[in-house]
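Shown below is the structure under consideration.
Only one protein chain is missing from this complex, and each of the others stays in its spot.
A and B label the chains in the order they appear, each numbered from 1.
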Amino acid sequence: MFKFLAQTFVNGINVGALYGLAAVGLSLIFGVMRILNVAHGEFLMIGGYIGFWLFTLYGLDPFMGLPLVAIFLFLFGAVFYKVVFARVARFHEELKLKNSLLIGFGLYLIFPQIAMVLWTSDERAISPVYSGKAFGILGLRFGYVPLGGILVALIVIIALQLFLTKTYFGKSLRGTAENWKAAKLSGIDIDRTFMITFGLGISLAGLAGVLIGLIQELTPVMGIPWTLKALVVVVLAGMGSIGGAFIAGLILGIVEAVSAIFMGPYTIAIGMLIFLIILMVRPQGLFGRT
Amino acid sequence: MTDNWKRISVGGGILALLVILPLITMRSDILTWSCLTLQYILLSQSWNIIGGYAGQVNLGHAAFFGLGALTTRYLWLSALPLPFALLAGALMATAFALLIGIPAFRLRGIYFVIGTLVLAEILKVVVDTRLPVASVLPAPILATYSVVPRYYISLIGAVLAVATVYGIHHSKLGLGMIAIRENEDAAKTSGVNILKYKLVALAISTFLAGLAGGIFAFYMIAIQPGYVFAPVWTFDPVIIVFIGGIGTIIGPLIGSIFFVLLKQWMSLYLPGGFHLAVFGVLFILVVLYLPDGLIEVIRRHTKSIKAFG
Partner (left out) sequence: MLEVSNIDVYHGDLKALWNISFQLNEGEVVALIGSNGAGKSTLLETIAGLLIPAAGSVVFDGIRLDRKPSQRIVQLGVSLVPEDKGIFPYMSVLENLELGAFNKRGRRLKDETLKLVYGLFPILKDRGSQPAGTLSGGEQQMLAVGKGLLSRPKLLMLDEPSMGLAPLVIRNIFEAIYQINRIGVSILLVEQNVRIALSIANRAYIIENGRIVHHGDSKNLLTDEKVRHAYLGTLSI
């Protein structure tokens, strides 16, 4: 019984790490730009498919391919921002939020269609040789791939934290998030900051996408469910808390895995439950500032 | 005064035409097309109330459409008279809406957005898993299936929707909603009860959306239960409202007609669901470059025409 629970715990962390990684990008974009990217999952999907392509067309090991995916999605995100969101980002906060929501919603419909054209609606998975392999400790099964995913997620998040706290540009991102007017007056180029932030956030989504493709399947309609997960994690963590988003992701993963035991197909409703509880009891989330 | 009389007589004329339509034509395609358009009018006006007038972006509208649809469908097929089934569906939608709205509206706007998105997606997944089999009308009902009663119910729904929006537009409620939409902080300091107005707008909006779902459930011969929660049922009314003119009475009317026509036309030339992508692009363009919709374009044109004498 205990072993069963422990294994569930491990499985929950495996998925939770990905929830966290998916949420961190979303949190970053919202924290700095006050734009809620409801199409975050769509970019995640694109990243996953690119990783899939690199693997099946060029035989590039998905973990090796991560930096490529990250760079490509970064550029894609930056360009996307310039072309689509830049106009909106200059509005004042309420209007900016509304318009960006609508635009993101429009992307819901465009991306899956493009994905269907490029990759068909068949499920795809990235399955390198070591895919199903695992090792055991104390009778618990630890898959190589999920473990790799957790490791990557940890490295990326730590790197992000270092970037935000130790580098000048990273500090300017935090400054912009706290007080964009003051950031402007300090000589920070807000437009460029937004562009890079968006690219960074999308890049993180893409990384998550590849890791997801390794342990689950990729489909053209996976964007919405993953956006949903990321949103719940961001609310749970608290808006603007980036390191906290990862931990909240782990928590959600574990809670879901444990609930699945007795909730079965209704497990997804856990997200709604958590959301409502946070709203009513602690709106600023676990780690957010009031 | 004559302007008003003109509007009333034009509106009345159109309404009269719509009422006698099934009597003057036997073509089922015209009836079907009109039926769908009327349902879209109802659904889009319902979003117009919360999104257009109150300015709260509801991206999970499909949740309420779906709740109305499923509730009505199962109650009606369980021999509950249609009017009660429709009412129950609409109320079910409103109940869920308030479940989200009451905690969410006390906080910043994004919580409402996230909440409705999450609700729609969760309902879809749960229903898809638990009710994977399509619901088909049983033989006795199928035998006597006719578009005509469904047409009239859709007409009633559409008229109800337009009347509601008209009523809101000319009421204190509407003023309050618009004030909140334009500048929430200023509205609060002017003494507007933000929470109350938002909840009322949400309740009316989702009631109508649930009604639209119920009418849809009555209209369709076969329904895949999860389908009524699909994002298209949020997207369609939103794009209709934006194309037509957000926060106006006539906007969704124009938008609905335009939308249904465009959709028909596109489905002839574009494969599968690709017309969705086209609508997506169109929508983004409208949001970026034409946020006031066709109505504004028309207004500007008629103004320039008037200016010339």
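As a convention for this text, a residue touches a chain if its C-beta (ideal position, glycine included) is under 8 Å from a C-beta of that chain, and two chains touch if they have at least 3 such contacts.
Computed from a prediction, not measured in an experiment: that's the story for all the values here.
S.K.: Could you list, sorted by label, every displayed chain in contact with the chain left out?
M.R.: Checking the complete complex, the chain left out touches A.
S.K.: For the chain left off this view, which of A:G59, A:G136 or A:G187 is in contact with it?
M.R.: A:G187
S.K.: Which chain A residues touch the hidden chain?
M.R.: Residue positions of chain A that touch the missing chain: 168, 171-172, 174-175, 178-179, 181-191, 289.
Keep this in mind: only the chains that are shown with their structure count from here on.
S.K.: Would you mind pulling out the distance in Å between where the CA atoms of chain A average out and where those of chain B do?
M.R.: So the centroids are 32 Å from each other.
S.K.: Could you pull out which chain B residues touch chain A in their complex?
M.R.: Contact set of chain B toward chain A: 55, 57, 59, 99-100, 103-104, 107, 109-111, 113-115, 117-119, 121-122, 125-126, 129-130, 184, 231, 234-235, 238, 242, 272-274, 276-277, 279-281, 283-284, 287-288, 291.
S.K.: Once bound in the complex, which stretches of chain A touch chain B?
M.R.: 36, 38, 84, 87-88, 94, 97-99, 101-103, 105-110, 112-114, 116-117, 224-225, 227-228, 231-232, 235, 239, 265-266, 268-269, 271-272, 275-276, 279-280, 283
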